[in-house]
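Here is the structure we will look at.
The chains shown are only part of the set, and none of them has been moved.
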Amino acid sequence: MASTLPPIEIADASPEVRAVYDDIMRTRKIDWVNNFWKMLAHDPKTLRRTWESVKEVMAPGALDPLVKEMLYVAVSASNGCDYCIASHTAAARKAGMTDAMLMELLAVVGMANETNRLVQGLRIPVDPQFERKA
Amino acid sequence: MASTLPPIEIADASPEVRAVYDDIMRTRKIDWVNNFWKMLAHDPKTLRRTWESVKEVMAPGALDPLVKEMLYVAVSASNGCDYCIASHTAAARKAGMTDAMLMELLAVVGMANETNRLVQGLRIPVDPQFERKA
Amino acid sequence: MASTLPPIEIADASPEVRAVYDDIMRTRKIDWVNNFWKMLAHDPKTLRRTWESVKEVMAPGALDPLVKEMLYVAVSASNGCDYCIASHTAAARKAGMTDAMLMELLAVVGMANETNRLVQGLRIPVDPQFERKA
């Protein structure tokens, strides 16, 4: 399978793109850039905006980075995005996720997908107990 | 909106259904049963199987119950299941999720949905660095 | 909730739209037209094309109409389309679906959604035994 556009390699990057690539490598303490960014580089504004957003969203805050990466894996599995599953599973492992944690994460993802569709198929109304009190 | 089938209330439950209802209330230390189970009760085998599965999957293990509830919310939000969002947001809060945690959780869900679709639209191949070593 | 466009009632239909409405009522042996068609009527070509397609696809063939309606419910439940779940559950019932059949149908839908996402989350390769022999 060929990608829609060719990756823009580090050596071929414009200064604007290169600046983002450098920030990615510095922030993540790695010496390579993954294909996602090399494709977004065809639109430097989207590359920069997406990178700045990911950096802000995935930073430690009320949730720690491991939980955030696991949430990312959960959504990606639920959406069937193969690249995203592979890249965020790798990131979650780097952040401390074990195989046992991954298996439990996916068990929850499976269960949620199952009950989501049972609920919608049965057209179940929300119990008042679950609603926010005015 | 009427549900597809009427809820089976506690007072009207067969002994087989009532046994599951009682286990739900005992396990969750509450004195009511939410609509999801009252609808599944139309098929006692599905009621029992689903409850036993939820109990096993959501129990503490390699992941703690709060993280599991947050994963459930993330999948439900990504699938647009309104009932499931309401019920598992309530459950996650009971397990300790604050508003700040919820907002960060949803920010990750939003970001994952965004990049999942960018990745698929650009048909990006998985970097070898993300693949399992044979 | 207001719909995006107002329904075009039978009394207000152009001859072109009215002809489709009449065919719907004649084919289904009913004396009313449901909202889906009253909305599509804003584009008479789409109304006609969609009705002709539905009539052809849902007609008895290699599969009987009851199985077809149940497949329709399964997809609609999996997509969370509330209107479609309500209307095709009603149609399936008219074609003979009992509550017990509906509950089993939804149990399969739930299970399929669960295992679909487990499979994608684990990035499981297709076994050669499942592939078509060349």
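A, B and C are the chain letters, set down in written order, and residue numbers restart from 1 in every chain.
The rule is simple: contacts are C-beta pairs under 8 Å (C-beta built on N, C-alpha and C of every residue); 3 or more make two chains touch, one makes a residue touch a chain.
Keep in mind that this is a model prediction, so the values were computed, not measured.
Visitor: Total copy count of the complex, if 3 are in place?
Guide: 6
Keep this in mind: only the chains that are shown with their structure count from here on.
Visitor: Give me the rotation angle that lays the C-alpha atoms of subunit A onto its copy subunit B, rounded to the nearest 5 degrees.
Guide: To map subunit A onto subunit B, rotate by about 180 degrees.
Visitor: Counting only Cα atoms for the centres, state how far subunit A is from subunit C in Å.
Guide: Whole-Å distance between the two chain centres: 33.
Visitor: Two or more other chains touching the same residue: where does that happen in subunit A?
Guide: Residue numbers touching two or more other chains: 76, 78, 82, 86, 107, 109, 111, 113-118, 120-123.
Visitor: Within the complex, which stretch of subunit C touches subunit B?
Guide: Those residues of subunit C that touch subunit B are 80, 82, 85-86, 89, 99-100, 102-104, 106-107, 110.
Visitor: Of all residues in subunit B, which touch subunit C in the complex?
Guide: Against subunit C, subunit B makes touches at 1, 4-5, 42-43, 46, 50, 79-81.
Visitor: Touching residues of subunit A toward subunit B in the complex: what are they?
Guide: Touching subunit B from subunit A are residues 1-5, 32, 34-36, 39-40, 50, 53-54, 57-58, 61-63, 67-68, 70-72, 74-76, 78-79, 81-84, 86-90, 98, 100-101, 103-105, 107-109, 111-127, 129-131.
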